[in-house]
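We show some of the complex, not the whole, and keep each chain where it was.
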Amino acid sequence: MTYTIEEIAKALGATALGDISMTIDRAAEPAMAGPRDLALAMNPKYAESLALGTARAAMLWEGADWQSLGLDAAILVSRPRFAMAGLTRMIDPGQGFAAGIHPSACVDPDAELADDVSVGPLAVISKGARIGAGSVIGPQCFVGWNAQIGPNAYLREAVSIGARVRIGANFIGQPGARIGGDGFSFVTAESSTVEAARKSLGDQGDAVAQPWTRIHSLGGVRIGDDVEIGMGATIDCGTIRDTVVGDGTKLDNLVHLGHNVVIGQNCLICGQVGIAGSAVIGNNVVLGGQCGVNDNIFIGDGVIAGGGTKLMSNVPAGRTMLGYPATQMDKQVELYKSQRRLPRLLREVAELRKAVFKTGKDD
Amino acid sequence: MTYTIEEIAKALGATALGDISMTIDRAAEPAMAGPRDLALAMNPKYAESLALGTARAAMLWEGADWQSLGLDAAILVSRPRFAMAGLTRMIDPGQGFAAGIHPSACVDPDAELADDVSVGPLAVISKGARIGAGSVIGPQCFVGWNAQIGPNAYLREAVSIGARVRIGANFIGQPGARIGGDGFSFVTAESSTVEAARKSLGDQGDAVAQPWTRIHSLGGVRIGDDVEIGMGATIDCGTIRDTVVGDGTKLDNLVHLGHNVVIGQNCLICGQVGIAGSAVIGNNVVLGGQCGVNDNIFIGDGVIAGGGTKLMSNVPAGRTMLGYPATQMDKQVELYKSQRRLPRLLREVAELRKAVFKTGKDD
């Protein structure tokens, strides 16, 4: 594919300048850009590196003096990262999956596929599954019994969707995403050591170790519109009701959602985050990589948590959190600074005790 | 499927009251329950929400005055979560996998399958593999060379079992569970920077960076009876002997077991826990989500660790642990509280120093 400068600028609602009929093949970083690339230099600090490449056209910051940079054409944008979204969507070459249903796919005769659904090689579509118009089911994917996938889904290779999963429109599943496993829910015949330790904050009391009996997951997973699930991420079915992921929410690679979890709309759940069973997450929540959320707690709308934060109890809406255990970010940063002074503090207190109480090194 | 109130109560060893011949189709939360659902309200706090739904039958706590709740039938249970195990097992609709060997599956003629084993579409069973009676091998599963799976296994879609893996009876594998990869074991020709840093607790000394040479895994994985492995969980083969998972132990999604790890019986290993090579875990151990266990350490019977705990050294039997580094839970909670007072403590010590030593703000 090739694109003219004019086409791209128009698609982004941006300003095209110079030889706007010039065609480009792809985007490139300024220093690596050749004469048929669109160099991406949307910040003045990248201007110099344009000279290291041989780009004739570039996407630049608003107000850039593009001609002095030796370019023949330019696109000026006001919010660079947002312009990147439009540009990359336009020129994404994709994965090259073929249209139609590959002859090696196993599509149950009782599955309902809209006319233009494509199914890759060695995919399995089970009985009763329903897949909306325009959806792409990638190679080696699995769609389970009665599972529903809305229109315009794009499943990369090896995604699996179990029974009782319902997914809205415009879903994206990255390779190996796993939706609809059974919840991790086990119980002992008599009260367990874990129940005792939870009640007492640590004391297992007289509880006796016992084998675990399984609670089956009768619920499913309900996923809204415009959701994306990363590589190897896992979402468990609910026990009685469904596990829920709201519209516009995105899960990164290797994220784990336990049974009965409810996540609101437009959340970003970064790589390797784990959310334990029955936790409820509001709208517009952002959890940095490797965060953890305890079971049965509530995280309010708009909460943001830095990487590695372990949310152990309810968090009110709007808070920005950090650390293990999670603390408000400003207090946590103050705490980290205080901790670094702790070894000296111990020495100072020993000196004070000596001066005040005339003691030596204490016991 | 439908079930009578009498049938369900009998299966649970519970008391059925009222119109015990009434049939229900499924279980539901009280507020969402319709007239053909069994509402689950096993705690008095859920009694009110029964009125929001239209259930005619409910599972209730022992001693509940079911008639005053407007129900036609009720099942009274003494330990609600344990009753949930029996109920959900009874009415689980499952995944709808078909019986028999799907014609698209690749089953090596040298594999030994008991007569009633079912194998899903596009599954691979390798030469020498042995699969016990009543086992279900789901769609797109892989069973490797000479691997053994006991009777009554249930493998969901896309589970893989490598060579030299032996699994006992009643195994459950969730989608994408991975058993029998090679261990992560590498060595340098001369002593490495890591060896130096471990010995000195941080000083890499004169050790020189070198390339890594692979130690192959000649051992396998040995899994007992009644084990369940979660979605995307990974278990490495041992180096010389086997990696071992004991009877009754359950691993949640995305758990990682390194090579040579030995886990005892009836452990619960929650989501995203990582257990490094050659660690030994006792019986009845419960590790909360995202716990980590250092390589080559020992965790005693009955240890419980809260979410995110990093177990860096041996832990005696019976301890309840929390934090990074892991500390006994009661001490860790006291420590967290103390830490929050640290900024004020710094100010207080500065005041004391000023008063006692007549110093200003110290250097």
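Letters A and B name the chains as they come in the text, with residue numbers starting at 1 for each one.
Operating definition for what follows: a residue touches a chain if its C-beta (ideal position, glycine included) is under 8 Å from a C-beta of that chain, and two chains touch if they have at least 3 such contacts.
Just so it is clear, the model here is predicted, and its values are computed rather than measured.
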2 chains shown - copies of the sequence in the complete complex: 3
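Everything that follows uses one rule, which is that only the chains that are shown with their structure count from here on.
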Chain A and chain B, separation of their C-alpha mean positions in angstrom: 23
List of chain B residues in touch with chain A within their complex: 26-29, 32, 40, 79, 81-82, 84-85, 88-89, 91-97, 102, 104, 120-122, 139-140, 156-158, 172, 174-176, 226, 228, 230-232, 248, 250, 252-254, 266, 268, 270-272, 283-284, 286, 289-290, 301-302, 304, 307-308, 318, 320, 322-324, 328-330, 333, 336, 339-340, 342-343, 345-346, 349, 352-353, 356-357, 362
Chain B contact footprint on chain A (complex, rising order): 106, 122, 124, 126-128, 140, 142, 144-146, 158, 160, 162-164, 176, 178, 180-182, 184, 186-190, 193-194, 197, 201-204, 209-218, 232, 234, 236, 239-241, 254, 256, 258, 272, 274, 276, 290, 292, 294, 310, 312, 324-325, 327, 334-335, 338-339, 341-342, 345, 348-349, 352, 355-356
